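Missing here: one protein chain of the complex. Every other protein chain is in place.
Each chain carries a letter (A, B and C) given by its place in the written order, and its residues are counted from 1.
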Amino acid sequence: MALHSQAQKDQACLIVHGPDRPGIVSSVAAVVTRNQGNIVSLDQYSSDPTGGDFFQRVVFSRPDLTVALPEIEADLGRTLEPLGLAWTLTDRSVPKRMAILVSTSDHCLLELLWRHRRGELPVTIPMVISNHTNTAEDVRSFGVPFFHVPSLDPDKSHAEAQILKLLEGNVDFVVLARYMQILSPEFLDRVGVPLINIHHSFLPAFIGAAPYRRAKERGVKLIGATSHYVTKDLDEGPIIEQDVARVTHAHTATDLQARGAYVERAVLSRAVEWHAEDRVIRHGNQTIVF
Amino acid sequence: MALHSQAQKDQACLIVHGPDRPGIVSSVAAVVTRNQGNIVSLDQYSSDPTGGDFFQRVVFSRPDLTVALPEIEADLGRTLEPLGLAWTLTDRSVPKRMAILVSTSDHCLLELLWRHRRGELPVTIPMVISNHTNTAEDVRSFGVPFFHVPSLDPDKSHAEAQILKLLEGNVDFVVLARYMQILSPEFLDRVGVPLINIHHSFLPAFIGAAPYRRAKERGVKLIGATSHYVTKDLDEGPIIEQDVARVTHAHTATDLQARGAYVERAVLSRAVEWHAEDRVIRHGNQTIVF
Amino acid sequence: MALHSQAQKDQACLIVHGPDRPGIVSSVAAVVTRNQGNIVSLDQYSSDPTGGDFFQRVVFSRPDLTVALPEIEADLGRTLEPLGLAWTLTDRSVPKRMAILVSTSDHCLLELLWRHRRGELPVTIPMVISNHTNTAEDVRSFGVPFFHVPSLDPDKSHAEAQILKLLEGNVDFVVLARYMQILSPEFLDRVGVPLINIHHSFLPAFIGAAPYRRAKERGVKLIGATSHYVTKDLDEGPIIEQDVARVTHAHTATDLQARGAYVERAVLSRAVEWHAEDRVIRHGNQTIVF
Partner (left out) sequence: MALHSQAQKDQACLIVHGPDRPGIVSSVAAVVTRNQGNIVSLDQYSSDPTGGDFFQRVVFSRPDLTVALPEIEADLGRTLEPLGLAWTLTDRSVPKRMAILVSTSDHCLLELLWRHRRGELPVTIPMVISNHTNTAEDVRSFGVPFFHVPSLDPDKSHAEAQILKLLEGNVDFVVLARYMQILSPEFLDRVGVPLINIHHSFLPAFIGAAPYRRAKERGVKLIGATSHYVTKDLDEGPIIEQDVARVTHAHTATDLQARGAYVERAVLSRAVEWHAEDRVIRHGNQTIVF
């Protein structure tokens, strides 16, 4: 729960998941202990202690972690694989590389850039890609490279190819910070890293286009925003975070959009921070958020 | 904004609506003034000052209101009807008569009964009607009559006829406090008073049955409740109030239902209070809430 | 996180705290595992992994728990005491016994009684004690004994002695559900069980009497409530839970009190539930809430 901006040198994050059974916690903790690790934080969840799925996130510190990593990984393999458990071990001194895709709206983009500059997002930002140019100057003022990839051709395949080429090998995840182009299934097949989107409604309400206009027409008293992993089913991916704001009859659809922008940037920022800290585990079409 | 429990003797509530045009406020205020009224509170809303719809709620005090009412009504007719404005005038010393329909869940029912006993709902409760008997004792302990109308026959028409007979002439509005029977269009045609429902989701998400189970399956991070006027289109009536509560991956569908109950009773109570105080004006499929 | 109303037979709750050091998690988990326990949930917190304080709550299931308890306790003693760790082990099939002290306001009292009847508070309620009689009938309608102990004498010592006699040996904790008498230091010395209070302000704002009146005078835009353990320093005990509600200039002090009642009952209910589930650990004048 301590903020990421604190020292993370010599810290590792271990994610374990698989079928629940007695003794997992003990086995995992024993691996950490016999490799001179000290557990800093530990969260776990079992969908059912009898026959359910088990999920655990352990952060531990260990002097000279980098040197010890191969041995710890070997030990984890020996210990956890016989129990049928999958695991990933991440060196927390290496920030994740995050690309941002954006169209014309700047509110989510600037919030991420500013939180990053403030030291509150444990990532590097190797690039911002946009199908417009209006945010270029702002992006570059944060010292972040900006690439313009127009989405002009009807089938978008040329633009998507350009984006893939920019991303390939350079990023660990992609954030769609109000990127108003629908990415093709082929793109999603090939991108090879998770994508996080922000949808401007409280999903599953108002799936699809123009949610604020439809919210106004329906006369809702709260508007919302939803951040989720992108899947081939539009607006149907696993939800990471949601929030809402109160509105009244006196707000026009334009007012809803303006108020909603503040919910969107907050929800997306939390989702990005949690993903970057390995707090989010996908489980079917749901997420575990530690 | 002052609580209803304060003296409302010699107070009237005037609702005005119609096409907006210059001079309405002045005309309404002049009627109140020349009839010795003193405006206690005034709220208004115009969907567009040029060519939009105008809505106003004026509470005014006037000594010997009851005696003066016919004359005030005549003045309102003379003044507002030439302007194309509809109006209703309510004597606030006469509480609205509210019937409650309920099935087995008691959380919304008891909350309404308890708030009423506490003096926080400006209504009388001439009856509670249920298709079950489990709440009878609780209801009667509040001094409120309880009627059991089973919903056994497949077409429900007999039960609905019984309910209509109980309600007829005796109530000003009906609250469906988790009444798990779908009322027929014929019932809605004949009941002649507004019905307020509580739906156990954040509409328009999870319209229909089993919203908590579907919320769990979708992996939402907030659950909600919605109070709305009942129309023939199920779950599509004008929304009065909504609210949400935060949930996590660790909550089961049963946990969502338990937490949701607290949102439901709060949302329904606010909707009922506002309706009873003439704060809610229907406008197409939306509401103005003053 | 699963609701208490689910079966807790053959479940134990282990609380561990003491100086943090490597290997604690491993040692605790090993005790559970070698005693045939299966960990159901585990939460932990360290104020600082290097030289800080460590707190852990482990719920585990174990067939025939009651029979095995003495052996598990012996193992815990052998394992944890050499590490300088304090621990308590609770059989979750035995609900805590909760007494409620109340004066005239019924909102917190009825909320607790109703949540208990609904199966949402894992406690028994052997008694309600009041210095007034207005709630007696309601309390008894829930099947709970009601005792009237008037607070008439100036020094209150007679009343306190009567209360102590009623509580002695019969309860595991006491809830002051808007009990408007200040308990003497002698009472607190002798009562021997934790007391949970609800204060009608967002502490440390408006410590002392008449917080709603003073909130109105200060013109705050939010009112709050605070549930805390009772210590000899009035309104200064460790805070368990707090919440707020929005108010405006239009609310009178009486309105604040009426709105505040809903915050109070929610905050106190959560604090009581968490205490009853051993989720709250006192740490100096603060609390860890798992």
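Structural remarks
Everything that follows uses one rule, which is that contacts are C-beta pairs under 8 Å (C-beta built on N, C-alpha and C of every residue); 3 or more make two chains touch, one makes a residue touch a chain.
Just so it is clear, the structure is predicted and the values come from calculations on it, not from any experiment.
Shown chains touched by the hidden one, complex as a whole: A, B, C.
Between the chain not shown and the residues C:Ile239, C:Leu256 or C:Ala276, the one that touches is C:Ile239. Note that of C:Ser157, C:Asn170 or C:Asn285, the residue touching the chain absent from this view is C:Asn285.
The chain that is not drawn here is touched, among residues C:Val67, C:Leu152, C:Ala209 or C:Ala250, by C:Ala250.
Interface residues of chain B with the unshown chain, by the touch rule above, are 1, 21-26, 29-30, 32-33, 36-46, 49-50, 61. Residues of chain C in touch with the missing chain: 45, 202-206, 217-222, 224, 238-244, 248-250, 283, 285-289.
Within chain A, the residues in touch with the undisplayed chain are 1-3, 5-6, 107, 110, 114, 118, 120, 141, 248, 250-252, 254-255, 258, 262, 266.
In this text, only the chains that are shown with their structure count from here on.
Centroids built from CA atoms put chain B at 42 Å from chain A.
Averaged C-alpha coordinates give centres for chain B and chain C that are 37 Å from one another. Looking at chain B, residues 248, 250 sit in touch with two or more other chains.
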